[in-house]
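Quick one: structure below, then a few questions.
Of the protein chains in this complex, one is absent; all others appear in place.
Labels run A and B following the written order; every chain starts at residue 1.
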Amino acid sequence: MATRNFGAPIRRNEDKRLLTGQALFVDDVELPGMVHAAFLRSNVAHAAIRSIDVAAARARDGVVAVYTAADLGAYWAPGPLLVPPPPIAGSIFNQRTQVPLAKDKVRHVGEPLAVVLAQSRYLAEDALADIVVELDPLPAVVDLEAALADDSTRVHEDVRGNLAALVRQTRGNYAAARARADHVIGRRFHYDHGASSPIETRGIVANWDARADQLTVWDTTQAPVFLRNGLAAMLGLSERQVRVIAPFVGGGFGPKIMLFYPEEVVIPWAARKLNRPIKWIEDRLEHFFATTQERGQTHDAEIALTHDGRILGIKDTFLHDTGAYNPYGLTVPINSQCTLLGPYVVPSYDSTFTAVFTNKPIVTPYRGAGRQHGVFVMERLLDIAARELKLDRAEIRRRNFIPPDAFPYNNEIIYQDFAPLSYDSGNYGPVLDKALDMIGYERFLAEEQPRLRAQGRHVGIGIACYVEGTGIGPYEGAKVQVQANGKVSLATGIGTQGQGHFTSFAQIVADQLGVEVTDVDVVTGDTDQFYWGAGTFASRGAVVAGNAVNEAAKVVRQKILKLAAEHFECAEEDLEIANGRVSVVGVPGQAVSLGALALKANPMRGAVRPGTEPGLESTQYFGPPGGATASGAHAMIVEIDPQTFTLHVRKYVVVHDCGTVINPLILAGQIHGGVAQGIGNAFYEQLVFDDNGQLLNASLADYLVPTALEVPHIEVGHTVTPSPLNPLGIKGAGEAGAIPVGPLFAQAIEDALGLPQRNIELNEIPLSPNRLFELTTKSR
Amino acid sequence: MKPAPFRYVAARSLEQALQLKAEHGEEARFLAGGQSLVPTMNFRLTQPALLIDINPLTACAGVKKSGAQSMRIGALTRYRSLERDALTARDLPLLHEALPHIAHPQIRNRGTVGGNLAHADPASEMPAIVLALAGRLRAQSVRGERWIAAAEFFTGALSTALAPDEMLTEVELPAAAPRSGACFIEVARRRGDFAIIGVASTVELDGDGRCRQARIGLCNAGDGPVFAKAASASLAGGKIGAAEIAQAAALVQGEIDPGGNVHASKDYQRHVAGVLTARALETANERAQRGH
Partner (left out) sequence: MSGRSVATDADNAETHDVTVTVNGTPYRRKVEARLLLSDFLRHDLTLAGTHVGCEHGACGACTVIFDGAAVRSCLMFAAQADGHAVMTVEGLAPDREHLHPLQEAMRECHGLQCGYCTPGILMTMKAFLDETPQPDEAQIREALSGNLCRCTGYQHIIEAMALAAERLRK
């Protein structure tokens, strides 16, 4: 099989539709008789609900219905636990999941209290003002340490100290390591992540067709199959009666795989009750409260080292803000806990986290999914160690890399996929070396920095390394079918939010079946087209679904060859497939098109032999035994204004190893996008809550997503260490760009401003000009 | 985020617009560029009963000389046309330098000078510039018209001296004098965001190279645009050297009362005000020495 397309920068199949405004997004769905929903949301973070009076709203012209929790009756229930806690001995986990509409209590600003259905969104919003809610405010639980106090106000009445979870994982013996160490460094770190802010907010259209007995739901979800299954169960329907379509989705980044959001549970129910199609489109203001986000952790971390910078052990105790509910289990803090280990040998590790309920929006994974927090701690500890041990910061990392012959490398602690954290393959030295080379590390430190400093300019360099666990199970599937017109159709259960699946998967099929990439039409995210799957998350689409696509295409290829061999009465080895035709090698004129073969395989008369299937089609599944560990290094040179602390990135380099690459253009796009979000996280974005749990910057004017003037040119390099865990050798890449940017900024800014020499360290993210001013002024 | 209901009239004449405003007072709002007003309406923070669309009043737009030493800008002049205007570039260099900092190109395509000034956001660049240049603003109503000095026009955050029946129709600014230099600098989190602090300064020199007049205005340094009176006065009559600039910067820090916000503490704002004042004065002075 000739590989023509795999690995090539093929232009995307889906682009023409997107570029001409002909791609369907959820808000583009228009159905006759559709009504529009608006949710009344709490404007306080914590309160008891005394009453909700919707009479006036119901009476308003143009309002079709208004529902509260009471109207939902037996349908009202807390949502399911999406990800149970991994089986870690001794853990405590208190499950408290979100409810469709608040009853008795509201627990965060934006929690929905009622839903109005009206002829237009404009009218629905008018009616929101008619609803009279009596709330008895309660103190807001905001600060993590205060929340843990025995006598703290409780977000959930029966959860003392707001303890959502307590998990400890260990490896080796940290106490012994510490006792042996030449050098021990301990620090407190704060890491705050933010809101995914995709340009398309969430949305749902639900259509109950009573005559067909079918429910169709268009949803911006990253997990249409799970959503279909859950809605069917909740509504008492069979799965076959429910179709979930995730059409084109304007950016996912994680929060769109949170499932059974209140709106997702209420809108389909209301559609059945009213027998009218219902549309709900989240507006940008709602997005800051109604869609999940990531927030902060506080780490008290300690590293024990030998005098030459070798890590003997790390101990870390951290608090994790999980928000008002914890439907996503422990995924985010477990990722922090595991990813902290990075590409390094850490013989002893003792990590404990406490997840805390607060009166803030729910925390679930957002690109990086907690890895950023762990990577920040490790990279900062190494930077501090390098300084104190007088080692070069690249050298201290090199000394601790897991050597290339040590794979698969078992870190022994449990990862988010419930399996021991095992790295399948990796070769970290060359990744770092390449990054250093591309940024001109040696030359910068030896010549450029001194020269610019002599001119009074403040420039600094940062480097950071990380690994990323990708491509976890459980599985994905794909169905490949050659059609009578010679084109190939491919369906898979995951959804697409811009990752280029319509193209990268087509490339895999095109190579196996000898057709053009443009002749493969791909359907993703439609549960009627493919029944099984998990979803697009955790950088697993290419790895898991991509391999399923490959398996299915391989089987179809075999069917083609078998059928053609019978047709030509020759051996399969004598055949080749190219340009949409099967031909006999060396015999011109002996060729048949794939379309003709497909017709032949599905006769109108005659018989199909027992044990064979009609058509040229196959459905295959792929479930990796464990995640594939990608790795990378980022390097950056910044210049900072020492008086205003405004910052300019002079150069940014990423070297990434995600194994075999399907489409380098798409991969570069993922890296650039990830870095942009990382830069936002490091220096621009922050969700600012006050002591009452109010979000003070709930708009895109004040929540600062980087623009084309804040994101620099990014140079991307690659090394290739294939994964042994899947036949294509690929590893995921979707989140990598976003993961190490925090420590990179901290290090580079410290370097630029000469902060360590002034006894100032940057052990928190985000940073900002204002924060740098505060930190440098306080320490004078 | 859809606005609450309102009635809408596309004004056919200035007279009609003023008549409607007189009748409805504060229940009516003028719709000019809408770049400040409509977001607040979409958030339902503002719910006017009547919107008087004055975009059709094209006679209220345009830049022209007024006498030998002044420029008049019609209230409905869009920022975008100011960016392209040769008169503005030559004779209002302070304004010209500030324009790329005002929001984004698409906002500037619709946003008007008058709308921006009447909105009077203390973080906006234009009010600080008008104040620094000691401009005056023309208000018209069914009762007649009056000119309001910049220092009287801005009365606080989002508030002006305009009466409920008045419309701002024109701004008059002095053209840059010979042997003068101007400089506008701001620090913002991203280009186009509201300034954390912005400094608008002009320096006018006499024949001996001494400072005849310096004016320093700031945005986001108080609950309205701020004219740094003491700092400005400290420079008059003498040469402008490093020491004088440093002193003026320190005086500015003492004269302002920044409120702090989600992006910056008061201390940081005060600190940056000093830094930017020094930089702006240095540049304005250099430009004045060079002759613009």
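Definition applied: a residue touches a chain if its C-beta (ideal position, glycine included) is under 8 Å from a C-beta of that chain, and two chains touch if they have at least 3 such contacts.
Predicted model, so just to flag it, every value in this text is computed and none were measured.
Student: In the whole complex, not just what's shown, which of B:Arg191, B:Arg212 or B:Lys266 touches the removed chain?
Tutor: With B:Arg191, B:Arg212 or B:Lys266 as choices, the missing chain is touched by B:Arg191.
Student: Considering the whole complex, which of A:Ala210, A:Met604 or A:Ala708 touches the chain not shown?
Tutor: A:Ala708
Student: Of A:Ser152, A:Thr364 or A:Gln499, which sits in contact with the chain we cannot see?
Tutor: Touches the omitted chain: A:Gln499.
Student: If the hidden chain were put back, which residues of chain B would touch it?
Tutor: Residues touching the hidden chain, for chain B, are 1-10, 16, 19-20, 23-24, 31, 34-35, 38-39, 42-43, 51, 53, 55, 80, 100, 103-107, 109-110, 190-192.
Student: Residue by residue, what part of chain A touches the chain that was omitted?
Tutor: 9, 11-12, 14-16, 18-23, 25, 27-28, 30, 122, 196-201, 248-253, 283-284, 497-500, 665-666, 668-677, 699-701, 705, 707-709, 711, 713-714, 737
Note that only the chains that are shown with their structure count from here on.
Student: What is the distance in Å between the mean C-alpha positions of chain A and chain B?
Tutor: So the centre of chain A lies 44 Å away from the centre of chain B.
Student: Name, in rising order, each residue of chain A that touches chain B in their complex.
Tutor: Its residues touching chain B are 121-122, 125-126, 283-285, 643-644, 646, 684, 688, 696-697, 699, 701-702, 704, 706-707, 709-710, 768-770, 773-774, 777.
Student: Using the touch definition up top, name the residues of chain B that touch chain A in the complex.
Tutor: Within the complex, chain B touches chain A at residues 1-5, 39, 43-44, 187, 189-194, 196, 262-265, 267-268, 271-272, 275-276.
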